[in-house]
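Missing here: one protein chain of the complex. Every other protein chain is in place.
Presenting subunit A:
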Amino acid sequence: MSDGPLIVQSDRTVLLEVAHPLAEDARHDLAVFAELERAPEHVHTYRITRLGLWNARAAGHDADDMLGTLERYAKFPVPQTVAVDMRETVGRYGRLIVDRTDDGALRLRSDDMAVLTEVAGAKRIAPLLTDRIDGESFLVAAWARGQLKQELVKLGWPAEDLAGYTPGTPHPIELDQTEWHLRGYQQQAIDNFFGGGSGVVVLPCGAGKTLVGAGAMATAKTTTLILVTNTVSARQWRDELLRRTSLTAEEIGEYSGQVKEVKPVTIATYQILTAKRKGEYAHLALLDALDWGLVVYDEVHLLPAPVFKLTAELQARRRLGLTATLVREDGREGDVFSLIGPKRFDAPWKEIEAQGFISPAACYEVRIDLPQSERLVYAASADDERYRLAATAPAKLGVVKELVAKHAGERILVIGQYLDQIDELADALRAPKLTGATPVDERERLFQAFREGTTTVLVVSKVANFSVDLPEATVAIQVSGSFGSRQEEAQRLGRLLRPKESGLSANFYTLVARDTVDQDFAQNRQRFLAEQGYSYTILDSHSLAAA
């Protein structure tokens, strides 16, 4: 037994000691079948899941390979229960196959009668099978491919999906790499995605997920539907595609509340897809408007629940999910994997930072003492009022001013949750504000002014949480947020992570009222970033000058 960098635990987690000389090699081999769960600075945690094992098996790795990796790098003997379980789990893959009959109908088949009987009789699977073809196979309802696979996974009998993908209507798309190149990890993500067929790519904010999408499009060379979170984001995608690919403006359409264009590459908002008129999804036809060969889901962690179901019907098409933070407070990450595809690529944020592709960022939690009068009001208030009271404490205003002064000349985002607080901050700082009520054109104008430096301080609401390309922002001051949302915290930090031409590193401040629920929520919010290796230095508001 080697004194290796991995500790394999009986609960199927695997700890990786980052400082170990063999850590890199171990990580590379381990990532084939184990999922990275968290990556704080010294010890990363991976988890061996059934889905991970099955995906590895589908990619051609057998149980011996995977166990060999563990045994090669493990510090202590691999628990026998883990080894036995892994073999048993891997052994379940491939007993069932989803493919097509000669006339193109979807089919579920197996030469293991016991397994086939078990799954065909399962309550949630039987309705998805339309007819028995013969002793070894069933016809599957055309719309049910995704759901069938999902239910089979839940039952513990994953199906190998050989039904193939609709190639879609071919459309020429090339990357224009005359002045730039895909980075190594971006190419890796694209290769992994195509190798797996469909799935999710997780990359830190600022690491260039849009380019991964563009690269996937250039590989597929087919009509593409891109789903995004809002109109600003749609326009950013459009601009990026025009800049980086051979696509022209005539080939890219926007499908949103304002515009309804269907083109070979169409960028639609989630909102429009789930908009209902008289109880019906009014724009569902978009999904069949063209024979899409690729569907890209931007910010897939925000996939609205109704789109899950609609997505089930896109199973015959390649689906690429892009996100920085696959963490949902509703716990439905598993559904994303089931319906879009498993994680195909995931890189720790700090690793991308170490390669120089995202900006280092220092995070600070500034603790602010509530003055006695505010403390008494807080203490005397009911539970449901406390967060707002703490989050919008007037004492925070002075701290914001101090921080803005400290970083004078840099591009600063001041981010808040509550509109009256945003108004107050904008007035006090004499800075423009940007909220949901700001028209799209005005938003774009303000962002452009910020990029150019004519505006150096922007006060924004949660509309700026995501999909806003502000490369030169170097300071973010988070005054309040959506309670304990980890994903929001990470997305807000993400606004700062594009590499800076200025060479300045980024600073992220979160202002917290001490000894209140604000502090409790902050702890939860910071969890994701802490698990990515970010450390929050804690400062007292009265000692900011010295910090």
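As a convention for this text, a residue touches a chain if its C-beta (ideal position, glycine included) is under 8 Å from a C-beta of that chain, and two chains touch if they have at least 3 such contacts; residues count from 1.
The rule is short, and it goes like this: contacts and distances are computed from a predicted model.
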Quiz prompt | Chain excluded from display, named as in UniProt, from "ABC transporter permease", "Spore coat protein U domain-containing protein", "Helicase XPB/Ssl2 N-terminal domain-containing protein" or "Probable succinyl-CoA:3-ketoacid coenzyme A transferase subunit B" | solution = "Helicase XPB/Ssl2 N-terminal domain-containing protein"
Quiz item: Per the definition of touch given earlier, which of A:Pro21, A:Pro77 or A:Pro306 contacts the omitted chain?
Solution: A:Pro77
Quiz item: Of the residues A:Ile7, A:Leu175, A:Ala316 or A:Ala395, which one touches the chain left out of the display?
Solution: A:Ile7
Quiz prompt | Absent chain, residues of subunit A that touch it | solution = 7-11, 13, 15, 17, 19, 40-43, 75-77, 79-80, 365, 372, 375-376, 379-383, 515, 526-527, 530-531, 533-538
